[in-house]
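Our next item is chain A:
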Amino acid sequence: MTSIEIKEALKNQFGKSVMENDELPENQVEVKGEEWLDIATFMKNDPKLSFDQLECITGIDTGEEGPLQSHYNLHSMEHRHKIEIVINHDKNEPKVPSIEKLWRIGDWFERETYDMFGIEYIGHRDLRRILCPDDWEGWPLRKDYEPQESFHGIVVPKIKEEEGWE
Partner candidate 1 sequence: MTVDYLIEWFSGLINIPVITFLLAVTIAGIPLFVLMALNATIAVYVERKVSAFMMDRIGPMGQGPGLHAGKWGILQTIADAVKLLIKEDTIPASADKLLFKMAPFIIFIGAFLGIAALPFSSVIQVVDFNVGVFYIIAVGSVGVIGIVMAGWASNNKWSLYGAMRSAAQIISYEIPAGLSIIIPIMMSGTMNLQSLIEFQSGTVWGILPNWIIFNNPFSFLAFFIFFISAVAETNRTPFDIPEAESELVAGWMTEYSGFRWAVFFLSEYANMFVVSGLAAAGFLGGWQSPIPGLFNSPIWGLFWFTGKIIFLIFVMMWFRWTFPRLRVDQLMHVCWKVFIPIAMLNIFGVGIWKLIIG
Partner candidate 2 sequence: MGVVQGDQMVLNIGPQHPSTHGVLRLEVTTDGEIVSKITPHLGYLHRCFEKHAENVTYEQVIPFTDRCDYLASMNSNFGYVVAMEELMGIESCERVQYIRVIMAELNRIASHLLALGVYGLDIGAFTPFLYMLRDRERILDMFEYTCGARLLYNYMWIGGVSHDLPKDFEKICIEFLDYFEPQIDEYNNLLTYNKIFIERTADVGVIPADVAISYGVSGPNLRGSGVKWDVRKDEPYSIYDRFEFDVPTGTGEFGTLGDCFDRYWVRMLEVTESVKIIRQALKDIPQGDVFETMPKKIRPPVGSIYRRTESPRGDLGYYIVSDGKPSPTRVKMRSPAFTALSCLDEVSSGWMISDVLAILGSLDIVLGEIDR
């Protein structure tokens, strides 16, 4: 199926939860964050769609005014089609249902996105930081990220010394 057909199929099933957004390219579909688990379950289990592989979860901070976004790249091994799902989050309280139980790789991808952007995945069974240390502060890939000054007594260098090493 092409991405337009997939979009239609989703719209037929979920109606308003699949949003109209003309700014997005045609291979992307924006959905409401609250409904995401239902939509994902449908996308995985519907024989016509059968998205059995979660290719990637990308968090994007679109800048000061823009929202936080999650992009889910889904792919179907059976039908060999793919789609990209976009979810916008409120920057102050980014929350979205976890799809970790549907696609097992979602576990680590969500942990990574949580680690980098602080997007909270509701229902994730083991939501810890994955790449940064457990007690790291801040969300590194957000645009307004400020590195913490010291970490367990280790000074985190902000600007490199003018004279190089010393």
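Methods note: a contact is a pair of C-beta atoms (placed from the backbone, for glycine too) under 8 Å apart; a residue touches a chain by one contact, two chains touch by 3 or more; residues count from 1.
How were these candidates chosen? In short, all candidates are chains of the complex that A comes from, given by their letters.
In this text the structure is predicted, and so the values were computed from the model without any measurement.
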item: Chain A: touching candidate in this complex (1 or 2); value: 2
item: Contacting residues of chain A [partner candidate 2, same complex]; value: 25, 52-56, 58-63, 71, 73, 77, 80, 84, 103-105, 107-109, 112, 116, 129-133, 140-141, 145
